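Only one structure is covered here, and it is reproduced in the block below.
For this view, one protein chain was removed and the others were kept in their places.
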Amino acid sequence: MAIRFDLEPELAALVQRTREFIRDVVIPVELACKGSLHDAPDAEDIRRRLQAEARAAGLLAPHVGERWGGRGLDVRGQASVFEEAGYSLLGPLALNISAPDEGNMHLLERVATPAQQQQYLAPLAAGQVRSCFAMTEPPPGAGSDPRALTTAAARVAGGWRIDGRKWFITGARGAAFAIVMARTSGAPGDRGGATMFLVAGDNPGMQIVRDLDTLDHALFAGHSEVRFDHCVVADDAILGEVDRGFEYAQVRLAPARLTHCMRWLGLARRAHDLALAHVTTREAFGSRLAELGMVQQQIADNEIDLAASRSLILHTAWVLDTGGDAGTASSIAKTFVSEAVGRIVDRAMQMTGAVGTSGDLLLSRYWREVRPFRIYDGPSETHRWSIAKRSVSSFKKRGHA
Amino acid sequence: MAIRFDLEPELAALVQRTREFIRDVVIPVELACKGSLHDAPDAEDIRRRLQAEARAAGLLAPHVGERWGGRGLDVRGQASVFEEAGYSLLGPLALNISAPDEGNMHLLERVATPAQQQQYLAPLAAGQVRSCFAMTEPPPGAGSDPRALTTAAARVAGGWRIDGRKWFITGARGAAFAIVMARTSGAPGDRGGATMFLVAGDNPGMQIVRDLDTLDHALFAGHSEVRFDHCVVADDAILGEVDRGFEYAQVRLAPARLTHCMRWLGLARRAHDLALAHVTTREAFGSRLAELGMVQQQIADNEIDLAASRSLILHTAWVLDTGGDAGTASSIAKTFVSEAVGRIVDRAMQMTGAVGTSGDLLLSRYWREVRPFRIYDGPSETHRWSIAKRSVSSFKKRGHA
Amino acid sequence: MAIRFDLEPELAALVQRTREFIRDVVIPVELACKGSLHDAPDAEDIRRRLQAEARAAGLLAPHVGERWGGRGLDVRGQASVFEEAGYSLLGPLALNISAPDEGNMHLLERVATPAQQQQYLAPLAAGQVRSCFAMTEPPPGAGSDPRALTTAAARVAGGWRIDGRKWFITGARGAAFAIVMARTSGAPGDRGGATMFLVAGDNPGMQIVRDLDTLDHALFAGHSEVRFDHCVVADDAILGEVDRGFEYAQVRLAPARLTHCMRWLGLARRAHDLALAHVTTREAFGSRLAELGMVQQQIADNEIDLAASRSLILHTAWVLDTGGDAGTASSIAKTFVSEAVGRIVDRAMQMTGAVGTSGDLLLSRYWREVRPFRIYDGPSETHRWSIAKRSVSSFKKRGHA
Partner (left out) sequence: MAIRFDLEPELAALVQRTREFIRDVVIPVELACKGSLHDAPDAEDIRRRLQAEARAAGLLAPHVGERWGGRGLDVRGQASVFEEAGYSLLGPLALNISAPDEGNMHLLERVATPAQQQQYLAPLAAGQVRSCFAMTEPPPGAGSDPRALTTAAARVAGGWRIDGRKWFITGARGAAFAIVMARTSGAPGDRGGATMFLVAGDNPGMQIVRDLDTLDHALFAGHSEVRFDHCVVADDAILGEVDRGFEYAQVRLAPARLTHCMRWLGLARRAHDLALAHVTTREAFGSRLAELGMVQQQIADNEIDLAASRSLILHTAWVLDTGGDAGTASSIAKTFVSEAVGRIVDRAMQMTGAVGTSGDLLLSRYWREVRPFRIYDGPSETHRWSIAKRSVSSFKKRGHA
């Protein structure tokens, strides 16, 4: 039979080593910083140290090709490894598979020229530098609806001039370069054409305006608002071809959406384990908490949500790996998993009671981290709208029941 | 990579032929009888005719071995074919893969002696006869909790005498034989030992007391209460070995639970298609229904529930096929799918409005059919309790997070 | 303090007498017919007998004025009495406060001429005749969206000629008269004007085409499709004034929506009591069901839904009684209560297990009855749409937060 869920031995071993690395190396650091490097003055040192240990363990950037130091894992392989990495909030950072760098590596590997790969991908995959992806704009610019893109790039002598404003740009502060989406044809409101540009972090035309004080802290360097003001780049800053930016964005977004699911699934499993550790040791009303029916219901619902999330991720990964149209599958996975992860962490907090809302456990940190996932990479409403439209269109094609 | 979801060509072809058979042969009959043969005087004729057509099409009883006329589909193969069959309420009957016969064939194939197989399995697989499975008892007997089993079998000269009462015995009326679970050691309340007996339908000690007027009509001949009163059987009526009945019940129940999921998933897909047919052709407030956001949300939620259900079924099927411990997986699948199917059909009815609550569509029939699935084969509460206990026990084994 | 929830003594006594009447007189009949008079050949006799007993007990039609034999209960008074009546599926019929007659009495009392009241209201309130309300039309006619009204009335010598088709007309079969909504100006799609006509049941221009086989059986005589074909009526058949029909529909609908809530709340309470009777007497896994945490959760959620439903009904009743704008309040109450009642009955069925899905308890009947309530009198989606529009409009008026 063709349908199967087992891992080939080499991958199983990698998963196991990742699990041990997270447990032995990463979690102690996570506990020490209470899950957040956000205000840690030595955040960059910690990042470098963790990545050095991952490199030594042969675990760094396993999704990129071997020539860039990785293992060329396909999407299904990523699913199992990234879930293990996600078991700690710092795990993805340690393995250099965190957003936005992970998705940027994916994009550069597929679209960049050899020279661009040497210049940008090589140090990024090695953890020597960080990057950011500048697409989202403040209203009325591009958010859920990419057609609203207002940042524009105009031809100038020897290159392009980019002007506009972006926000929620993850990792912008300290990034060695940005991949910037700018309109090169059409006008805001119609689709037109967009182009991706590689902009060096020290380009004086790109300035960080401010940092957004968001609920989440896990993504390194947080989220910033960035202004492009007469930001001039040379022709070789173009990633891929002019006016094909929306197309490349899809190359990046569908898998990036799914790698988010993988990492957060790992964190949901951790939250569930933290709750289990609590309810198997605490008592109330003369019973061990884990033996009370309403607690058992929450445990079971967590297991159901974990299993359904994992199955949907694996199925979507297989569609992506085999070149199928992953549009519906990835929207379904993203919507279900982002909501399931939220439910799991919320139940875990409820099971741990007051202490779970405090800094004594990591749950209150996790609870903040996972909430935005129902919004970024397309809010649930946008994905449901897209799923419904495809469902209707597919129904019309195949005829009535 | 090992993880994959594609069907081998032969299976894909079988799925396609099943789909066409359901569409061309079965659905017209279903529409004519409005989804219920319950009060049809010619129900038995219809059953025989549909099964004859399935046999001619090479689709009858595909789950049993070739020597019994089937194709020996493994559980993953069943998943795809049974879902197609379930697309019509009469599909499983037509293919002879309906409960309880399908599960009884499975059990007889694994546990019965060659003579028993010749006597019972052969005509059952061929659709010449029907059967029933007599386990559930009225309170305070065996329901969710098998330890409460009160029907008892005592040794008599040359055989056994069975006394007790069973209810919700599906297909008892007209069954050629029953597989009867009776206590052969211990007492109600402790586990003790149970034995399975093959009892001929014309045994005077087995009497149908009454038919239960249940919500559902799809299972042929409905559900009856049956009395065993000095029901004497010979030694060769024992299925398997004495006192191993609980063990055989597991052989039957875990896959039977999953085949229910497969069939109902097909029906949920049909309900969704019926709703799509409605919302793509009706208007309100100047818009096509399918273009209203609240309808789109229901369409999307149906697609999500369908996809998650299918993924969980396939994963559990793989666990069963590869001999893994399917306890948690099948409890998770049963709980999720039974609830998801209920949500899907409910949303489909809501999308179709008043007409969906009437006999003009099949939805109101489907809505009644799927509700008991959250109760039989273990109510959601019992499965959640079991999932939670295994979750806690697994956590204790692997140590703290 | 002005806010209060206590009943004045006279009303409290009426509530108590209603409760006893339901328990002693109505429930025995309900049990005998298993909650459905639908196929009972003596249904009309039973109706007359129950109503005679209610009249003797001083409980008949308590919502109409004393001159029509009632007590002139205001909406808050109805809330308490109707909930008690609803505790049995036959209670509202026994008290002559069932849809559509109850709403028709309300409308006739407010809009009809004295002569019309004598002719139509008097015998209706006394239970001598039944009536129906013919508004809903098959697609593409008036459903959730009244502007789609296609049935039209045209002036002819000495009166009007009505042509069109209606469906889901509750109680049409055997009704002494119908209140018919027909377009008298404008065209389908715009609002235009509608007029209400009183049409005698024996008018040869009004014919029942067929009965719809719906999920529910509780509303007497079920739901029919009705054809108006050259249905000629005199001028005095006009109820109120020409072209004011949409306005009168509101007079009828907002309170009618709420009286549905009251009656179904009573039935939900009954379902909950049936579940309590089960779980307080049955055991599983060595515990009384009522002591298992997952059952307790369902019990508690039922109590919460019952309490919230009742509070919303009372608040809306007060708004209606004091002449406030009950638009939002009644949409909120209808949406919440219809969904809460569905949840309560569903949980009650789940708590009672397999037996609850059979005819042995009344729950499987109740479960079917309450489902359409989420659709008729405006589906949840239409009410949510209306609530949202009013919320936005109110926000715009009062300015930003």
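Just so it is clear, A, B and C label the chains in written order, and each chain counts residues from 1 on its own.
By definition in this document, a residue touches a chain if its C-beta (ideal position, glycine included) is under 8 Å from a C-beta of that chain, and two chains touch if they have at least 3 such contacts.
Quantities reported herein were computed from a predicted structural model and do not represent experimental measurements.
Q: Using the touch definition from the top, which of A:130, A:374 or A:390 touches the missing chain?
A: Answering carefully, the residue with contact to the hidden chain is A:374.
Q: So which of A:114, A:139 or A:158 would be touching the chain we can't see?
A: A:139
Q: Among C:82, C:336 or C:373, which one touches the chain that has been omitted from the display?
A: Among C:82, C:336 or C:373, only C:336 touches the chain that is not shown.
Q: Have a look at C:56, C:154 or C:392 and name the one touching the chain we're not showing.
A: Missing-chain contact among the listed residues: C:392.
Q: Tell me where the left-out chain touches chain C, residue by residue.
A: Where chain C meets the chain not shown: residues 1-8, 11, 74, 76-77, 79, 270, 273-274, 276-277, 279-280, 290, 293, 295-297, 299-304, 307-308, 311-312, 314-315, 317-319, 321-322, 328-329, 332, 335-336, 381, 383-385, 387-389, 391-392, 395-396, 400-401.
Q: If you put the missing chain back, which residues of chain B would it touch?
A: Chain B touches the missing chain through residues 292-297.
Q: I need the residue numbers on chain A that touch the omitted chain, in ascending order.
A: So the residues of chain A touching the unseen chain are 34, 136, 139-140, 143-145, 148, 168, 189, 212-216, 223, 282-286, 292, 294-295, 349-350, 353-354, 356-360, 364, 367-368, 371-372, 374-376, 379-381, 384-385.
In the analysis below, only the chains that are shown with their structure count from here on.
Q: Give me the ID of the chain with the smallest distance between its Cα centroid and the all-protein Cα centroid.
A: B
Q: What's the farthest chain from chain C if centres are computed as the mean of the Cα atoms?
A: So the farthest one, by centre of C-alpha atoms, is A.
Q: What residues in chain B touch two or more of the other chains?
A: Each of 295, 384-385 in chain B touches at least two other chains.
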